[in-house]
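The complex appears here minus one protein chain, its other protein chains still in place.
Entry: chain A
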């Protein structure tokens, strides 16, 4: 299993789906571990009842059906698929609405979904998902990207309320890919995925949604910066190490 995870860290991110398929067929007994530990680009289905799209993940799946956060129904229909309790469903509806606004503010497009379910410890788990296609043919407002995808998965475990506070454990994964392509500079593709965790104990005075939202916002900001400065920065550093920019080279030459 460790070797499988090692492979996932090395193969080019754009081949994630193929690699996971391959590993699942080689290690069928580890399929549940692989599916829960390896993140894949998010898929989407359309909720036929209200014409809106929703994101698919392990957390809204039962057998081969997926539950829509809009209509709360399984697609394709399922006899006895699990649903959140009425109170949790109320929170889930609100979460989806508010998160959609958050998404619009930061992503100017894209799709979001939130799924809530009770866990065994009297708390609950929430999964916030965002899928953005930033290519110029989709939601890329400025038209820079030939191809661009951002998939974010945030899973928060919320502990039971104790003395007006609750414990929140957030695990976030961002997968992204961007490609620019033009005559003078050819194809430039950066892609990758990173995962981080954040734990906080917060007062529930303003409600769970507010706490979870703030954590996610902070985390996304950190991940975006990290990707940009550290991760992309390191690849840029590598390029400049392989072939230092001309100005530096000229300084070293004794003539011309």
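In this section, a residue touches a chain if its C-beta (ideal position, glycine included) is under 8 Å from a C-beta of that chain, and two chains touch if they have at least 3 such contacts; residues count from 1.
Here is the rule we use: contacts and distances are computed from a predicted model.
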| item | value |
| --- | --- |
| Hidden subunit of the complex - UniProt protein name among "Importin N-terminal domain-containing protein", "NEDD8-activating enzyme E1 regulatory subunit", "Prolactin" or "F-actin-capping protein subunit alpha" | "F-actin-capping protein subunit alpha" |
| Options A:33, A:49, A:87 or A:108, residue touching the unrepresented chain | A:108 |
| Chain not shown, touching residues in chain A | 2-4, 6-15, 17-29, 31, 52, 61, 63-64, 97-98, 100-102, 104-108, 132, 134, 136, 139-145, 148-150, 176, 178, 180, 184-195, 206-207, 209-210, 213-214, 217, 220-221, 224, 227-228, 231-232, 234-246, 249, 252-253 |
